[in-house]
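Note that this complex is displayed minus one protein chain, with the remaining chains in position.
The block that comes next holds subunit A.
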Amino acid sequence: MLKQKPSALPLRYAVIIGAVGGLGALLFAVAGGLGQSSVTAQDFVNLQEGNNPHLGFRRAHAKGFCIAGEFVSNGSLQPYSIAPQFAATSTPFVGRISIAGNNPTAPDLNAPVRSLALSFGAGSSRWLTAMNTPPVMAVGTPEAFYQQIQALSPDPETGERNPERIQAFFATHPETQTFRNWQAGYTPTASFASEIYHSINAFYLINENGDRQAVRWAAMPTISSNEELDSENVNALQNEFFARVEAQPVAFDLTFTFANDSDDETNPTVLWPEDRQQVVAGQIVVHQAMPENEGNCNEINFDPLVLPKGMAATADPILRARSAAYAESYRRRAREHFLNSSLQPSPQKESENSQ
C-alpha cells in the first residue's frame, strides 16, 4: 500500500464529492426538466385537470361510455397497407364515445367536441385511433396547443372564459383560421351516431413493397338525426345512443383521404383539398354500448401511436405530443385506481341503477 501525503486528502475527497454530487445533480436536473422544451407532458396534464382533478378519470375526455362491435372491411385498402384490419374480413373492436373536457359528469349537450375512439386487434396488429369531430387542429405545435388551452380556460376569478384573451390568442395564431371556419359552420347533431369523427392527424399506410401513402381518415355517419333532445338531461346524448344501439346496430363508413405530394402530412391545421382521392375501407358497426364500469374500455389508453404493421406515424408534432400527454394522464388515473380500488369509472350510471 502506498503511503499518501496527508495534504492530498482534501483534494481526493473533493474529487469523490464532485463526481458523485455532479452525477446526482445531473440526474435530478434531467428529472426536473433539464433539456426539455418549454412545455412538458406533466405541464399539459396539470393544465387539463385544473385545480381539482377528478380522481380516477381521464384528464381529457373524462365523460364517456364503452362500445363494442366490428369493423367490416371491404378489402379496398389492401393494395395500400398490409395491416390485417384492411383485408376483406371483419375485426372486432372495443371503443369509447366521449365528450371533451375534464368533468366526468358534464352535460353532454354543452360539449364543444365529441369523440369516437377504437381499439382493434392485438399484439403487433393492434390499432388504436382516437377521432374527434373537428377535422383539423387549431394549432400545429404542442407549445401553441398549451397556449390555446390556457386562453380557452375559464378565468379562475370569474369562472367565465375571457373573450379578450381568446381573441388575442387567435390574432397571434393565423394557423387557427381553418379550425375557426369549421367551428363557425358546425352544428352539433342530436346523436353521437350522426357525427363525423376525424383522425385529424395524418398517418402512413404501408404496403408489402414498403410504399408509403399519407392518409387521414374519418368515420362518416350512415344516419342523420335532428330530433329534439331534453336539454335538461345531462346524459341526453348517452341515453339516446344506448337506446339506438339497443334497437339496431349503429354504422359508420370508415373513409380514407389520400394526400398528394403537394400536401404537408405533418401539419394538422390544414385541410387537404376536396378533390383528393377518397376510399371507403369498410364499415364500423357498433353492436353494443355500456357504461364504463360494465365495459372494458376504461383500461385502454387510446394512444394514437399504437399502430399495426402496415401503418406508421407521420412527424406531425401534435401527434407525437398526444401520445406523451395521454401516457401521463393514464399514469395518474391508474395510480388513483391502484391506491383506491373503490373508484368507479361511471358515477352517472350508479345513480341510474339506484333509481
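Simple rule for what comes next: contacts are C-beta pairs under 8 Å (C-beta built on N, C-alpha and C of every residue); 3 or more make two chains touch, one makes a residue touch a chain; residues count from 1.
Note that contacts and distances are computed from a predicted model.
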Looking at UniProt, which of "Succinate dehydrogenase / fumarate reductase membrane anchor subunit", "Cytochrome B", "Anti-anti-sigma factor" or "TRAP transporter small permease protein" names the chain we cannot see?
"Cytochrome B"
Touching the absent chain in the whole complex: find that residue among A:171, A:184, A:247 or A:315.
A:315
Can you tell me which of A:16, A:171 or A:247 touches the chain that was removed from the display?
A:16
From A:165, A:180, A:287 or A:335, the answer for touching the chain not displayed is A:335
Kindly note down the residues of subunit A that lie in touch with the hidden chain.
1-2, 4, 9, 12-13, 15-16, 19-20, 23-24, 27, 30-31, 33, 35-37, 39-42, 44, 123-124, 126, 142, 296, 298-301, 305-306, 313, 315, 317, 320-321, 323-325, 327-328, 330-331, 333-339, 341
